[in-house]
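Only one protein chain is missing; all other protein chains are in place.
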């Protein structure tokens, strides 16, 4: 099984403007690597760039992907070794297909069908906390809440037997309770399934909750990389200090002025 | 943002061609008789069915009339009648669709059933029926086509009004103390009218074909008035010997339809708010 995914020299440009400048990241199985930055720092584009799913007008000028030391192509990783979980879960589902059809489609890429497939789908849905599996599978995207759809996205990622997960602000559209539950699920899966997760967020609280390694991004560049304890205790970059200041001003047990 | 700008600049040439052609057509419609080299109705049986030459750039028709002059003068009727149809259709559509969308309830239901009735009939069938009722002539053609088209627009307008009514900024306007009428005028209608104009400009070509079609069938203008549809009708006898007589009026219709479609594209791009912001920058 795969253990490390190294991304090197990821540079994304739009016309002449550089949006992401030589980003370098390492994802390890069983670890959560957080990519933090303010809005517009280039974090989402980085995750899209890894899988070469760039929006029109944006192009990559060279990136190297190493899976356990072997050079691979983004197309080989998509939907297999690496899965993507988006901020707006609703946009990831085909509105006219039931969720069962989504799950079956995912399993088709692994050549799993019939009773075996059905069994796997049921157990995976249980694993992500969607206990009313039959009802959920028969439903369409518009009938379920955002939190449930997020879990379904994870379920699809697990069904694809992906080793690595790129989660782009997965909790930004959820309320605090749904967010807490989702992060619980993520931690459990990382521990049980040995997943390697790239967690993109603007919220240092999410980082404090889940992350092992942290990369801080500003204006398209990674300005600091450290393990989570060192980052919180002695941030080196200005960007990290700004983010932590905002975070602490909301979490210090203080009263309103 | 930049992606939209890229698309827009790609269409720049289309927009310019559209504007240019429409301007040219407008010129011909307004000043036709002065621009035409010959009198469009002057019959000259000695010069029948002449091919293109320096004196007659597009040749002459079966009655010796200069084809180019007839095309230019015909613009007024062909284009004018379409504009009138459009005007009628838009007024009917906005009023009926607007009222249905704003008032709602039983009135809305009644008006929509009325629309359904009109929409059931294929356009030309309804037009034939109305002409049988009203008689031939260009005025009646205009009325007939308008009556067979308005229902679709009324439905579109109603849908647009309903969509706009629930937007957050209309709500914000209500919280700012604006009256229902003011909200309609300042927030709902501008968006509706914008989208409507785009739809209408795309539809002009379609209406033009109906007008010309009915004239071609002899239900519109009567000779010797020049009009493109009539010219095609006249030329159909000579399709094997002088096919160009069919070609020229057909080409005019084609160019007009294309011009308005390009205009419609450009209008739609222009009215898209995010593109509007790019232009301002």
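Should a chain be cited, it is by its letter among A and B, assigned in written order, with residues numbered from 1 in that chain.
Criterion: contacts are C-beta pairs under 8 Å (C-beta built on N, C-alpha and C of every residue); 3 or more make two chains touch, one makes a residue touch a chain.
The definition used in the following text is that contacts and distances are computed from a predicted model.
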>> Please identify the absent chain by the protein name in its UniProt record; candidates are "Beta-ketoacyl synthase", "ATP-binding cassette domain-containing protein", "Cell shape-determining protein MreC" or "Cobalt transport protein".
In response: "ATP-binding cassette domain-containing protein"
> Given the contact definition stated above, which residue among B:124, B:178, B:217 or B:246 touches the chain not shown here?
Replying inline: B:178
>> Across the whole complex, list the residues on chain B that are touched by the chain not included here.
In response: 1, 167-169, 171-179, 182, 186-187, 190-191, 194, 273-274, 276-277, 280-281
> In terms of residues, what is the contact footprint of the unshown chain on chain A?
Replying inline: 1, 3-4, 28-32, 38-40, 145, 175-180, 190-191, 194, 196, 202-209, 211-213, 227-229, 232, 242-243, 246-257
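Keep in mind that, in the parts below, only the chains that are shown with their structure count from here on.
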> How far is the middle of chain A from the middle of chain B, if each middle is the mean of its Cα atoms, in Å?
Replying inline: 51
